[in-house]
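So the structure is just underneath, and the comments pick up after that.
Only one protein chain is missing from this complex, and each of the others stays in its spot.
Letters A, B and C name the chains as they come in the text, with residue numbers starting at 1 for each one.
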């Protein structure tokens, strides 16, 4: 599914903001995730310890460039991540705005070009903009990661029509909703629309019980995908009886 | 949970409109439901055959009064159902409007009074109206089944604020969303709000693959409940970083 | 339009909660309202003074039974209002729940029966429930006042599908959205759906500048009605060009 790698789970999990490494590991386990994102930003001994912890999860690592605001920062971070984590996968974030953490489409496309040319397999964090998506594919990306809402906001799908249009336009390209999902029902909704996977962090890490919430998300995402494949009933404007009425006259 | 009966699954399944009895049984099995609703309206040999089929499911039966438009019809139907199905459980529907199939609150409360007095354990299909709910409890009901949207419409939760208010008001009373749910994400949303269970029919029966859809709903409902218990993150108006940024200076 | 009285304005204004009588009069004037509601609850000298103030507005008075929780309270209040205000019009409120101030449908219908039989022209504050609406018409009401949302909440139309269904069902009956409207856009939305008028109080009284807000609501309600009559364009799922493209080849 992603760059030739087939996976069972459609949930990817971020590893920041957990109360403790133990809780993080529990949450990963409970979620069923096979891919976890990881930031390079934990340096020195703490960073090494953290990477040891992650290796226990037996998940595939997807390093990210979280916190980078320029093409240069993102490219440099990606190169270092490749060395440190031994993978050409990179979740490319180039933040354009400090409050909303929205991607900078210009720097993002430029960084994607550079990194794809260097052999990276890029997972770009982008908006629902079709044109930006097309430029990312032209740059060599084979996956797109549109946001649902601003990172950490828990607002769910802020522009569902935009995502629906994106799905219709990019047939055959894996689309992963990345950022803004706050509840399992929102993740299921995205899956029911035919989006391919969900990347979560805050909603799990900041839950009262992260492992239980991770399990709930894992289940809801599977449910949304199954529903998409099972063919949802069409929505109707007016009601119609689900129980056919016959034989009533005899009863009264 | 319901009239002293504890259950594992929070999904109840209707048994109308399936392509075939075999598909119905598959769907029940896949859903994990422990309660299925059944209409008395299948008379004679066909009815007996159908009841045999349902008995294979090993679910507890919840007979309904679907299609009844008056107190008298509903009460008569309930009495016959008690005899035929050997249970004092009754899902009480008194339809007030032929197009929307909304309950008639006046006839509903009256029928509930009569039936509770006769020892029935009544599951009333009602709107999100608090006062109607209170009257139903006064009548002796120990469960309420507010609609999500008109029966068979698949619109989901048409008035989520109304259901939220209902949840806040009726602490300790099991609330089952009955009617209008079209997708697993909608069922999960109801569960995340703290509602207790979901009754479905059309969304499963009319899916392209009913058994797969039943499985999806079962999972989504479980996910929604787990999320409710695990403590959802609060929704935020503005974005905030999920990955704390530090150590960036060294990288560039 | 209402009990044989034709009006130009489709806005009715409540008179509670204003910073001062002068501001109230200004708001009434700016709104263009021809009907104002008034509570009997201001007793003694203060009440008389207040009624003098209202008489300056030259609006038709619609006394209400705000704060009544039983049929008996409401009926008694209506009778007193008829004497004090010299009108058989009565806005009938029978509150069923102290927090949401939702109407009690049972007591409401009962009070409507009593009052209609006594020659009152009743404007019942009700929910969007079709059956309750029908009972009110049977009782003799010739107008229905469904809520938009709980009184004073400013949530707008909490259940637009419910109101749309109500409009479709009660052709020829004036429907006035009463309660819950917080912004002119919400009032316009109701009018675009073909509802007949809006009753407001809190959104005007609690605005920073009540008179300016009253003017804004008056205009928005007129706009919504004009739009309904002018025939709104259908909503489209996908975009289509508003400017036909031709002659482009020559330009490049």
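Convention: a contact is a pair of C-beta atoms (placed from the backbone, for glycine too) under 8 Å apart; a residue touches a chain by one contact, two chains touch by 3 or more.
The structure displayed is predicted, hence computed values, not measured ones.
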Contact with the hidden chain (one of C:23, C:53, C:137 or C:227): C:227
Residues of chain C in contact with the chain not shown: 14, 16-17, 39-43, 64, 66-68, 72-73, 76-77, 80, 99-102, 149-155, 179, 182-186, 188-189, 191-192, 201-203, 205-210, 212-213, 215-220, 222-224, 226-227, 229-248, 250-252
Interface residues of chain A (partner: the chain not displayed): 96-97, 99-100, 102-106, 109, 127, 129-132, 135, 149-150, 155, 158-159, 161-162, 165, 169
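Keep in mind that, in the parts below, only the chains that are shown with their structure count from here on.
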Per-chain CA centroid nearest to the all-protein CA mean: B
Distance from the mean Cα position of chain C to that of chain B, given in whole angstrom: 34
Chain A-chain B separation of Cα centroids, rounded to whole Å: 32
Chain A-chain C separation of Cα centroids, rounded to whole Å: 46
Residues of chain C engaged with two or more neighbouring chains: 165
